[in-house]
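One protein chain is absent from this view; the other protein chains keep their places.
And then subunit A:
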Amino acid sequence: MSPLKELHVLEGHEDCVWSLAWSPSGDKIASCGGDKTVRIWRPLHGTNEWHCAAVLEDIHQRTIRALDWDASGTRIATASFDGTTAIWLARGEEWECVSTLEGHENEVKSVAWNPAGAMLATCGRDKTVWIWEMQPDHEFECVSVLQGHSQDVKQVLWDASGEMLFSCSYDNSIKLWMEDPDEDDWVCTQTLSDQNSGHQSTVWGIALDASGRWLASCSHDLSTIVWEHGADSAVPGKGWRHACSISGAHDRPIYSVHWNCTGDLLATASGDNSARILVRDQAQKETSFQPVATAENAHEGDVNCIRWHPKVATVFATAGDDGMVKIWECAALDTLTK
């Protein structure tokens, strides 16, 4: 009895799929990739058959590397190698590009809406993280350009309060940014690098669990690290410390990591074509994780992105170099840890 079941295969992209995002309610998936399009997938009304409901195209000139759905489910932001970020608005079943943000000097690698949906963070190969604020009529004003990483920035991520912004980079570090009222600007409050037992190579992905207490990061160094925010930390934005390192689960770079909605399962996606599910080892006093399920050859090629369903703790989706998006179901936690 396999603990992982492939539920649906979404075919349609004409090149590798780099990233995917579930809609806030989990009724749709948006994916993007090398074919410069975003595809919106949903089950055909009244059925369990997933199909492509919309194709968002003709805006970006190059690969769309990442996308993010805002909390209202009506806007999607896309980050492209063409150096721009596009904002798409849902009009019924159709989507319209209502704005384009310019500023990065070259490829934009990630984009994230803050929880309130009023601000956007982007990052890219120019080593900077940009924060934008939405104005009336979908105009965006640049709030700040954050310099600090010494290399390509791979992903940006907000915490649930919208007060902390995380970024990870080719420079092997993860940085935390917060607004400093004295400086009237965003500043880096903490850097997690090999100085605090961090990664030895590019950090490809980061994920925060729902409680905001645990941060997972995955890397080119073949490991996944879980960081903990000390409850006793008096100064916000400085209390992160290394909790545990997970090695041996993958033998190729790990490109994506994500916590499920209940925070008890961690999923990783790798260049070894597999997706792995890890569970916290409750028996150990110290934080430790055990792999409990693997989808070997989840894709015919690198698995670039893995994302859990926002509401269902056992369903997740993956995107790969093979141009496919797949939806999977995992056995329940108690079955996995038997």
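Everything that follows uses one rule, which is that a residue touches a chain if its C-beta (ideal position, glycine included) is under 8 Å from a C-beta of that chain, and two chains touch if they have at least 3 such contacts; residues count from 1.
One rule holds for everything that comes next: contacts and distances are computed from a predicted model.
Only one of "Cell cycle control protein", "REPS2 protein", "Essential protein Yae1 N-terminal domain-containing protein" or "Proteasome subunit beta" fits the UniProt record of the hidden chain, and that name is "Essential protein Yae1 N-terminal domain-containing protein".
Annotation: of A:L89, A:V143, A:V279 or A:L333, A:V143 touches the absent chain (contact as defined above). In the complete complex, the residue from A:T84, A:T128 or A:N172 that touches the missing chain is A:T128. Summary of contacts with the chain left out: across A:D58, A:D137 or A:D184, the touching residue is A:D184.
The set of subunit A residues touching the chain not shown comprises 102-103, 128, 130, 133, 141-147, 184-185.
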